[in-house]
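I am attaching a structure below and will ask some questions about it afterwards.
In this view, the complex is presented without one of its protein chains, the others remaining in place.
After this line comes subunit A, so read on.
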């Protein structure tokens, strides 16, 4: 069905546009202004041109943080999306257990991010944490404050625990929208379980899965609170992702100029990826999937 565009609807967006202007556009303009100047505090600024951009583009620190960030996002997507789909496929379709599973799956999503960080920070501690203590008792060396691999594993498992439900719930919603007739037809054709998944369930889930991937990618690409609470970006810089590094630079060192240039580049990456996802999604929508 074709949607009729009505340009008058734009007026309804006006309140949000005003809100976004104050919460995003004006701060963004300020960041652009900061990125071409230097300051020593006291609201005194000195023009430096594109120096900060050049410095940041040649900064090993920024490229390393970007590399870690991309690796983190790729790993959690590679785990959460298949796992979420697997969970959704195995959830009961109706009745008491369907509701029970839905509530259970929603629980991690309701917990504030810093609380998730605190839970895992304690959970992983070798002295008092259930996970850390159990692993130590089993003779497995695990200490996320000293070992970079352990820190990465902790941060990734925490993210998987926190966010797989979102993918599962979206995939479940996609699955629920498939009429029974499709399955009946597949049964008549004696389609295997894999073929049902490949040719019925997956195409029907494509739209919501794309939204899930977009949401998870954007969220993981901007992750700050949870790793900050658990590892503080350490050990060393092992889990210093982009936003943690940015905050360290802007607030820790008060290097507003370089941090602003860093932010603008970070923003451009996010903008490009969002646009790609948006384009893919609208094209899927147009194809009527």
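Everything that follows uses one rule, which is that a contact is a pair of C-beta atoms (placed from the backbone, for glycine too) under 8 Å apart; a residue touches a chain by one contact, two chains touch by 3 or more; residues count from 1.
Quick note on the criterion: contacts and distances are computed from a predicted model.
Taken from the listed names "Alpha-E domain-containing protein", "Cache domain-containing protein", "Na(+)-translocating NADH-quinone reductase subunit A" or "Membrane protein", the protein name that UniProt assigns to the chain not shown is "Membrane protein". Checked against the hidden chain, the listed residues A:29, A:130 or A:251 yield one contact partner: A:29.
Mapped onto subunit A, the interface with the missing chain covers residues 7, 26, 29-30, 32-34, 36-37, 39, 43, 45, 47, 49-51, 53-54, 57-58, 265, 268, 271-272, 275, 279, 283, 286.
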